[in-house]
Structure formats: C-alpha cells, structure tokens
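A quick write-up on the structure given underneath.
The complex is shown incomplete by one protein chain, all other protein chains being positioned as in the whole.
Up next is subunit A:
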Amino acid sequence: MSAYAWVNALGGLLIVTSTMVVLARSVKKSAILYALQSFVLVLLLVSLAFATDSEVLFMWSASAFITKVVLVPGMLLFLQRKLGADSQDLGERLSPFKSITLIALEVLICFAAIQGVDLYTAAEVKPALAISLAHFFIGLTCIVSQRNIVKQIFGYCLMENGSHVTLALLAPQAPELVEIGIATDAIFAVLIMVLMVLKIYKTTKTLDTRDLMELRG
C-alpha cells in the first residue's frame, strides 16, 4: 500500500470519527472521540510527509498532536468537569439517522465538487481532498444541528480540522509559520468559547440553544 493510499484511507477514517463526534451525546465522549479523530489527522499528516518527502509536515504533525490531540480535548474535558452532570446529555436537533444521511450527502457533493480541480499537488489525493472539504461541512452541520452550545464548539473544531487537512494536502511545503498561525488562532477560539460557555452557564444555568433564543436575529 503506497503512502498516498494511506493518506486517502486515513481520510476515510476521518469521516467515520467525525461522524462519531457529531453523534456522541456527552461532552466527555465527544472530547475523547475528537482526540481520536485528531490522532487520525496526525497519522494522515505523517503519511503525507512520507508521500511528499516534506520535512515541514513532520513538524506539523508534531504540533497538531500537541494542539489537537492534547490541548483542545484537554480544554473540553476541563469544561466537562466544570459543568458536571449537565454535560452528560447534550441532545440534538437532528436524529442520528438524519445526521448520518446528511453527512453522506455532503461527502457525495464534495466528491463531485473536487472533480473540477486540476492541481498538480491534488492529483494523488483527490479522495482525501474531497473528504477534507466534506469534513468542513460536517463541522458546520454539527453547529447547526445541535441544540447544546458545547456541541457547537465541537462543530467549530471539526471545521478547523477540515481546513487543516486541506492545507496539508494542497500545500505540503507550506512554511511552518502558516500552520502555527492557524493552530494558535484555533486554540484561542476554543479557549474563548469554553470561557463563554462557563459564563453563560453560570448566569443562565442552561446550555440549551432553545433557552437562548430571546433575541431574534
């Protein structure tokens, strides 16, 4: 099995793990599954590093391990501990069947959209590229379909992972500074979301988006 085949296979595994993150019903489970999915992302980056002989990607995979497998899930588990019992059942707007159907549809549409792309670097990794785009939309689906504000944080994390994979696939020689800038910003975003959730919970005693609908956009 070639390194590129590993990249595409791990891309497929990303979809499975992100679907599991969307479907998990507690913060703890979601955080652990997110760590697992980020670990798959790290493996994908390592495979891509071997496939493209890119030293930078080894650095990326190391920093992705620290930020996505350790730091972000750590912050979310910290949030789970602070929220206590209320983080056990997150609830959802869409049933698991509808969520899976929607995700499958998104994957199909993204595969179709990527067919028109004619880049040299994308030639070997088109399936993974389509999956990374789909991953981005799965994150968006998670934000829109969940009625718990904590779950919306996971949606953002999935969107960010999708962007990260796309960057690695299309620009494997990109300077480390680009990746550091994006990763740092994402960590700050998650940190501020966690702080906001704690503030909202302290003031309103709810995590349900239906209770936070007094203002109508």
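To be clear about the criterion, contacts are C-beta pairs under 8 Å (C-beta built on N, C-alpha and C of every residue); 3 or more make two chains touch, one makes a residue touch a chain; residues count from 1.
Note that in this section contacts and distances are computed from a predicted model.
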{"item": "Listed names \"Acyl carrier protein\", \"NADH dehydrogenase\", \"Na(+)/H(+) antiporter subunit D\" or \"ABC transporter ATP-binding protein\", matching UniProt entry of the absent chain", "value": "\"NADH dehydrogenase\""}
{"item": "Option from A:32, A:71, A:109 or A:143 whose C-beta touches the chain left out", "value": "A:143"}
{"item": "Interface residues of subunit A (partner: the chain not displayed)", "value": "113, 116-121, 133, 136, 139-140, 143, 149, 152, 155-156, 159-160, 162-163, 166-167, 170-171, 173-175, 178, 181-182, 184-185, 188-189, 192-193, 196, 199-200, 203-204, 212-215, 217"}
